[in-house]
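Data first, discussion second: the structure below is written as structure tokens.
Yeah, one chain of the complex is gone here, protein chain that is, but the others are all in their spots.
Showing chain A:
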Amino acid sequence: MGEFIMENRYILGIESSCDETAASIVKNGCEIVSNVVASQIESHKRFGGVVPEIASRHHVEQVTLVIEEALAQANMKPEDLDAVAVTEGPGLVGALLIGINAAKAFAFANGLPLIGVHHIAGHIYANALMQPMEFPLLALVVSGGHTELVFMKEHGSFELIGETRDDAAGEAYDKVARVLNIQYPGGPHIDRMAHESDEAVKFPRVWLEEDSYDFSFSGLKSAVINYKHNAEQRGIEVNPLHVAKGFQDSVVEVLTAKTLRAARQFNVKQVIAAGGVSANKGLRKSLEETFANEGIPFYVPPLKLCTDNAAMIAAAGTFMFEAGKRSDMAMNGRPGMELVSWHK
């Protein structure tokens, strides 16, 4: 986007859609100046998952601290900024509202423009922090709340070509982890266990209709539960490593195959992965190998930019800022917000 930026742009990003309170300053939409994340994961572990009310309470405790730290690490003052970008949705509404109201108050007090950013647009734009995005582009977005294939013909243009019809991939990981009595958050543990095993229980692959880019993971989750019940009833010992590998193999094969088919059909120049589950080593390896063979450039951000962070919100916010997008002081949290193009 260098050609239409005349001067350096510094955007403050704020993110609080789930259990991370985060603030970051990004220069020109592509360079991280500071990136601060206060994770609540330790607090939620005792409940076996994120409790929305607890998350909201922690966000209020952390929000001014993380913004202050983001400014301090960047050695910048509010007047050095060009705008404030904040996650508007989707997410936990009570959690979103803390980041949004802090962003509004900060923008108002310092006379800065305010930009509401879609959380998934943020995950996709985490890639802009690593290398320029080349269009047409295909994004596989996989996280605890999302499993989507998004086609982009240019910056700010999003076409949803496939999504999960039931559980998100990350949700399936957490549920299977619970079945295997693995502590929350289970995704990284399953990934590690799958790597430690050479043998896999054979679980089904859910392809849906032949031409569909949609996903379904609830049947796979049920298959894991049934396998464990059957084994227990017959007195056969369940090897959790074999179950983890079998489950991960199924998820990774379906995600990779559908992404490859879409990349071919839409003739894209770049494929990117985004979201918390794109930190999964098995998935990264499979996508890297597949697209290396195919000759299509594939990128996935480093781990700390796959999980929720504010640098990705600032990055997406910068491109929205350049496109003239602004929000006002009446911005509300939008838990079910849809990903809408900002370039018509």
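Basically, contacts are C-beta pairs under 8 Å (C-beta built on N, C-alpha and C of every residue); 3 or more make two chains touch, one makes a residue touch a chain; residues count from 1.
The definition used in the following text is that contacts and distances are computed from a predicted model.
Participant: Which of the following is the UniProt-recorded protein name of the chain this complex doesn't show: "NADH-quinone oxidoreductase subunit K", "BlaI/MecI/CopY family transcriptional regulator", "Gcp-like domain-containing protein" or "Tripartite tricarboxylate transporter permease"?
Facilitator: "Gcp-like domain-containing protein"
Participant: So one chain is hidden, and I want to know which residue out of A:Ile98, A:Ile115 or A:Val141 touches that hidden chain in the complete assembly.
Facilitator: Looking across A:Ile98, A:Ile115 or A:Val141, the contact with the absent chain belongs to A:Ile98.
Participant: Looking at A:Ser56, A:Gln73, A:Ser157 or A:Ser218, which residue reaches the missing chain?
Facilitator: Considering all chains, including the one not shown, the answer is A:Ser56.
Participant: What does the interface between chain A and the hidden chain look like in terms of residue numbers?
Facilitator: Against the left-out chain, chain A lists 46-47, 51, 53-54, 56-57, 60-61, 63-65, 67-68, 78, 93-94, 97-98, 100-102, 104-106, 108-110, 328-333.
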